[in-house]
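Dropping the structure in here first, questions after.
Missing here is one protein chain; the remaining ones are kept as they sit in the complex.
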Amino acid sequence: MRVRVQTADFDISAEIAALRAGKPGIGAVASFIGVCRDINDGDSVAAMTLEHYPGMTERSIEAIIDQAIARWQVTDARVVHRVGDLRPLDQIVFVAVAAEHRGAAFAACEFIMDYLKTQAPFWKREQTPTGARWVDARTTDEAAAARWASDAPTGR
Amino acid sequence: MRVRVQTADFDISAEIAALRAGKPGIGAVASFIGVCRDINDGDSVAAMTLEHYPGMTERSIEAIIDQAIARWQVTDARVVHRVGDLRPLDQIVFVAVAAEHRGAAFAACEFIMDYLKTQAPFWKREQTPTGARWVDARTTDEAAAARWASDAPTGR
Amino acid sequence: MKLLYFARLRERLGLGEESVELPPGVASVAQLRAWLASRGGEWADALQDRSVRIAVNQDMATADTPVTDADEVAFFPPVTGG
Partner (left out) sequence: MKLLYFARLRERLGLGEESVELPPGVASVAQLRAWLASRGGEWADALQDRSVRIAVNQDMATADTPVTDADEVAFFPPVTGG
């Protein structure tokens, strides 16, 4: 299964081993882990809750992976995203991309993460000293996703 | 220890846990694993041996990490590189970069890997059906490292 | 039609899910949104917020996307996962 949304934590080594299993043509695995920080927008964060849209979330991430595979020479990819209650230092999201060569693996991994940030239906609610608040979408995330739409050569 | 050269295998989860330990300001960890493939330049590869220059290898990787930390907003980084006899599917190299935000983590991780490929004294010798051969340096690796020297804006 | 509300919007409306029957003349996302806003109060404010995203049958939709009683339509704020 390429995409999982779950409350449970995940093990990075096990996920990458599953992605690579039986594929000796893979030479490169780029991966990313997003982690719950203890601070956001200048306020301390004691905990957060992640909500999602069951069904659409998985579909939208599958579509993002399909786009990455169409665009780069990628063998396979895997995404795990947690929902529910999380605390600082907890792992939130995992993206891994396997490829023959590293350029494609790095590019596709960053692409998937940037698109996931702006397209996959998840919402974060943070607990701060002044109460709970929904996290606002960031214009920097929109900009990060938008740069992949450019026709500029990537050199990869 | 930020840099290790060893014959033993490594565990990705344990390495990333050590990199993150006690640092709740980290929001992003980008990592890379280079893997021994069963084919290279069109020939099947049964095994390879990695040689290095003890002392200089570790120093050069430390210098690469220092450059990455000077260039991006990076919390910490870690590199493990294996030497000795390896077979297809074996892990060869691990690079992980932790940062507050993902753009810096991705960029620094790819930078370290590209520079390691062209500057750290390691040499690969492959076993193929026609005998053993030393792997030739790739011009694509030189090009990958060279693009970081450009003054072009990276958007990160 | 099945309607879903998520995150800040769900809290604001005090409702996560409901079933409705579309009245005559409501056949697009824009018309559905206007009809729900006509409930007044929080509904008017929340649904007229320009940042609201709408998905029809789990695909992102635009104002022109057609809707029928057989569809699942979701309203939510910009996403903030990852």
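The letters A, B and C name the chains in turn, as written, and every chain counts its residues from 1.
Heads up, the rule we're going with is that contacts are C-beta pairs under 8 Å (C-beta built on N, C-alpha and C of every residue); 3 or more make two chains touch, one makes a residue touch a chain.
Since we're looking at a predicted model, the values are computed, not measured.
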Neighbouring shown chains of the undisplayed chain, as defined at the top: B
Sole contact to the chain not displayed, among B:25, B:55 or B:84: B:55
Residues belonging to chain B that touch the chain removed from view: 34, 50-53, 55-56, 59-60, 81, 92-93, 113, 116-125, 134-138, 141
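Everything that follows uses one rule, which is that only the chains that are shown with their structure count from here on.
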Least step count from chain B to chain C, where 1 means the two chains touch: 2
Multi-chain contact sites of chain B, meaning residues that touch two or more partners: none
Per-residue overlap in chain C, given as positions that touch at least 2 other chains: none
